[in-house]
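Note that this complex is displayed minus one protein chain, with the remaining chains in position.
Each chain carries a letter (A and B) given by its place in the written order, and its residues are counted from 1.
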Amino acid sequence: MGLELFNTFILLLLVVAAIVALRVKDLLTASVVFGVYSFLMCLLWAEMGAVDVAFTEATVGAGISTVVMIATIFNLKRKSSD
Amino acid sequence: MKKISLIPVLLVGALLVYAAQDFPEWGSPNSPASQSPVSSHFIANTGVDTEVPNMVTAVLADYRGFDTMFETVVVFIAGMAVLAILKNSSKKKAGSKEFEVDVEPDLIVTNTVRLLIPVIQIFAFYVLAHGHVSPGGGFQGGVVMGASFILIALSWDLDTALARFPADRCTLVAGLGIVLYAGIGLLSMFLGGEFLDYAELAQIFPVSREMARYHAMLGVEIGVGLTVTAIMFSLYANLSTEGRLKGGL
Partner (left out) sequence: MFEEGAIINELFIERLNYLIYVVLLLIGLHAMISKNNLMKKLIGMSIFQTAIILFYVSVGVKEGASIPIYLPEHDPHGSHVSLGAGNETEEASHGPVVLEAGLIKKYANPLPHVLMLTAIVVGVATLGLALALCQRIYQGYGTIEEDEILAKIEREEMRAHPSVAVKSMESSKTATSKVKKPATKSKESSTLSAKRAKSNPKTKAKTAPSTSQLKSSRSKSASSQPKTSASKSSSAMAKPATSKPKTKAKTTARPKSASTAKKTAPSKAKPRTPKK
């Protein structure tokens, strides 16, 4: 039961992080929040027993893709209209 | 526009929620996926066939080796496509940017990173080589290795990182990884097996057939790691400078 509660809690946090990442007007904030989303996802997968997937998500999703997104925003406009 | 887009979204949502009623209970060991003979075979026989304790690595590099090889090729092609798209694309000079980074590398940051980089790189090798018995493998090790070069580029500047891992060598190393992967597959084919049938390598190496698969998997993972390292770094180098490979973040 405890694990299930933990699971549900992280899932709800995931939904919040996804909505925040999509609603903020600042793209830099959006990519950092997307990194948070990836780390939450990684936590969830580690809890599900998918350790390899969790490891990959931690390095790739939260690490590289956030860095690459920020590198792109460096060359683009930082503000978003929605 | 906003309102109209809600219609397909809600339709898909209703469909998925309707379908969710038929899903097996969460975590049930009797769900169809867990009852499948394929995954049961993998769980039961990995130790006997390959002597690799980590089933994920064994399935990734051995049972489904053909799949993984072309996933690596997809990563390679994506990296080459980024090169092709951004190469010579920006005509304007570097000064026309919204903001510019021309500060000196920070003393504290660079010295901390100087201590960190070797640890990160050794950890990358550990992840790659220890992927047989713990979580890890070629993809993760390669990404960690690529991240160490990105860290150099972030804390000093891109030129420092490119001096250690030049852009043309990135392409070369990425290709080399795939050649290594396919080469191991072809070698086992020439020895009488099928493509990527590593057990045949026991004919030329003094190991049992199971251990041949074990060691060939390591070679394959190294190939994946090389490709992923090079592509991740070249992705960053190209995206942060719009393909100019100068200045940048």
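FYI, a residue touches a chain if its C-beta (ideal position, glycine included) is under 8 Å from a C-beta of that chain, and two chains touch if they have at least 3 such contacts.
Values in this document were obtained by computation on a predicted structure and should not be read as measured data.
What are the shown chains that the omitted chain is in contact with?
Touched by the chain not displayed, across the whole complex: A, B.
Considering the entire assembly, which residues of chain A contact the chain that has been omitted?
Against the missing chain, chain A presents residues 7-8, 11-12, 14-15, 18-19, 21-22, 27, 30-31, 34, 37-38, 41, 44-45, 48-53, 56-57, 60-61, 64-65, 68-69, 72-73, 75-77, 80-82.
Counting contacts across the full complex, list the positions on chain B that touch the omitted chain.
Counting over the whole complex, chain B touches the hidden chain at residues 1-2, 5-6, 8-10, 12-13, 16-17, 20-21, 23, 25-29, 31, 33-34, 36, 38-40, 42-48, 51-56, 59-60, 64, 67-68, 71, 74-75, 78-79, 81-82, 85-86, 89-92, 133-135, 137, 139, 143, 210, 228, 231-232, 235, 238-239, 242.
Criterion: only the chains that are shown with their structure count from here on.
Distance between chain A and chain B based on Cα centroids, please, to the nearest Å.
Distance between chain centres: 19 Å.
Provide the residue numbers of chain A that touch chain B in the complex, in ascending order.
Contacts found on chain A: 51-52, 54-56, 59-60, 63-64, 67-68, 70-72, 74-75, 77-78.
Chain A touches which residues of chain B in the complex?
Within the complex, chain B touches chain A at residues 54, 56-57, 97-98, 127, 135-137, 139-140, 143-144, 146-147, 150, 154, 232, 235-236, 239-242, 248-249.
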